[in-house]
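As you look at this complex, bear in mind that one protein chain is not there, while each of the others sits in place.
Now for chain A:
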Amino acid sequence: MAAASMMPIFSQNVSSNSDLVPEWSRQEVSTGTTIMAVEYDGGVVVGADSRTTTGAYIANRVTDKLTRIHDRIYCCRSGSAADTQAIAEVVSYQLGFHSIELDEPPLVETAAHLFRASCYRYREELMAGILVAGWDRRKGGQVYCVPIGGMLVRQPVSVGGSGSSYIYGFMDSNYKPGLSKDQCLDLTTKALTLAMERDGSSGGVVRLATISEDGVERRVILGDQLPKFSTH
């Protein structure tokens, strides 16, 4: 179908040297990132940092990595900026079309499957780690993890990106099932802050979104308002 033709004909890379143009301007733009999504009873909380890098240069320090796929379905993007933006656009189109056909809001599971289909099919050529999260009438708040390679698994809480390695311990010890919305927001903010402190490729501001039956509530926590921890 039309959307599939948006995917390019892949081929090997041919690199070139040039002294005048700095290394970072020739590298691909990556969202070396920390992303997170948590389910609670009645919805999900998604969060991300805001740093996009080309090599060692920060191309965008206020990136929005929480991308709207549908009214109540968002995705958190990590990996190559170009790849994830392209996939998200393709899936938005496919899901929008599907939703019009069904004449009802789409399921989060459907969105996750569409992501997985693209990520798995082109797994050799893409570098994309995505968290799909949202709310639908059938199953409520759901978080699906589609990491690099194209696996699909539903998890109550999931973290991703280069900064996620630093907060697995924090997540394991601080997440409990049955948290409230505000507790989830607090957990996400703290986790992202800790990751941003330790991961060079994550930083900037913390972007949060709460998705529930009532809609999407977005907020930004600026650098100076982030929680402070005792080690610094």
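Rule of thumb we're sticking to: contacts are C-beta pairs under 8 Å (C-beta built on N, C-alpha and C of every residue); 3 or more make two chains touch, one makes a residue touch a chain; residues count from 1.
Heads up, the rule we're going with is that contacts and distances are computed from a predicted model.
A.B. asks: For the chain that's not shown, choose its UniProt protein name out of "Proteasome subunit beta", "ER membrane protein complex subunit 10", "SKP1-like protein" or "AP-3 complex subunit delta".
C.D. replies: "Proteasome subunit beta"
A.B. asks: For the chain left out of this view, which of A:33, A:54, A:142 or A:164 touches it?
C.D. replies: Once the missing chain is taken into account, the touching residue is A:54.
A.B. asks: In the full complex, which bits of chain A touch the chain not displayed? Write them out.
C.D. replies: On the chain A side, contact with the omitted chain comes from 6, 8-14, 16, 18-22, 25-26, 28-29, 52, 54, 57, 59-60, 62-63, 80-83, 85-86, 121-125.
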